[in-house]
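Here the complex is missing one protein chain, while the rest keep their positions.
Showing subunit A:
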Amino acid sequence: MTPIRTPSSGTTTLEPAPAPAVASARPAVEFRSVVKRYGAFTAVHELTFSIEAGTLVTLLGPSGCGKTTTLRMIAGLEQASSGTILIGGENVTARSAAERDVSMVFQSYALFPHMTILDNVAYGLTVGGMAKRAALEAARDKLALVGLAGLEGRLPSELSGGQQQRVAVARAIVLEPRVLLFDEPLSNLDAKMRRQVREDIRQLQQSLKLTVVYVTHDQEEALAVSDRIIVMAGGRIAQDGTPRDLYQRPASRFIADFIGDANIVPALLEGRDGALGRVRVGMATGMAALALPHRDLADGPVDLAVRPNAIRLALSQDPSDGLPGRVQFAAYLGDHMEYEVAVALGGREVMLFARTPDVDAPLSVGDAVSVGFAPRGVTIVPP
């Protein structure tokens, strides 16, 4: 499998990056209070956001959250029930898909099975009125760009999944669209291919300075490729920010749990020193008393999002070491251990999921432990 050849690996001559850089002041895509209803069901509520040219923005969320509907509204495959959609500053709300300057890479790739690879890639150009010869030439260039030179005469059914995926990308970028849309492009690839292809997509986006809107339900994929992530839930934006924002400063319990794993632990905010707040978990002292950014929350009960690898376990009964707990489950996964530890908090038993790199001295089920938290990897989330 040859990787996608990008300008930096430069064996092919490249056309200059497509035009999006025209006016970076104008967002490439803008939604203003866009609503999508199917009968009585509202799939997307009053959605407002904008996407800067030249960036890769991911719409992330669990299935049914409205992310694909949103993408299809950008493409023009669904019509907004109300609100305004702008692409490159132009109002395209009433325009059909064929009249919008966007193209899309489909989950199933949607390669036309009766056309050769070359005809597939040239399709957008020929239906747009370009002369056949010029269209084929441009298509050939783009196929070379994605590393498929030599396969032009094949039919889609004669390519592997990864190759088909690249044909779909070549077919989409040959039109040099203002916005390129990806609908879960990796979901039909096996696990090993996914990492490779997502790196290729990111590289291509950066080298051609493309504006990309990318839909996925896989948070790791989203973290890896995005400049910015818009997390959606129930047809609304749950949080909009950089990957680092989402991971380190989740806006809600939902985000904390959705982006990476997190244990949600009830705690008490007891006062503040500058930007940091004094947080106590349970009645414990020591490792379970933390100083965390208070995020302008009022003193009182709060929730903590605790990443599994921020949990420190020690074989000790001393309350000054942390919260008393008991190991309920232990699993050896080669380079780390996973535990579930039961801890009594606020009158009820909470199950904490912990991950530790120490595989040489593992704990066993039934061990009494004390549980502490490392400040990195713990954040206060609004209750």
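The definition used in the following text is that contacts are C-beta pairs under 8 Å (C-beta built on N, C-alpha and C of every residue); 3 or more make two chains touch, one makes a residue touch a chain; residues count from 1.
By definition in this document, contacts and distances are computed from a predicted model.
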item: Complex member absent from the view - protein name from UniProt, among "Molybdopterin synthase catalytic subunit", "Iron ABC transporter permease", "Multicomponent Na+:H+ antiporter subunit B" or "Thiosulfohydrolase SoxB"; value: "Iron ABC transporter permease"
item: Among A:P27, A:G54, A:G124 or A:G235, residue touching the chain not depicted; value: A:G124
item: Residue of A:G89, A:G161, A:G271 or A:P375 in touch with the missing chain, whole complex considered; value: A:G161
item: Selected residue (touches chain absent from view) among A:Q107, A:S252 or A:T356; value: A:Q107
item: Touching the absent chain when the full complex is considered, from A:T42, A:N188 or A:S316; value: A:N188
item: For subunit A, residues in touch with the removed chain; value: 75-77, 79, 91, 93-100, 102-104, 106-114, 123-124, 127-128, 151, 154-161, 163-164, 171-172, 175, 181, 188-189
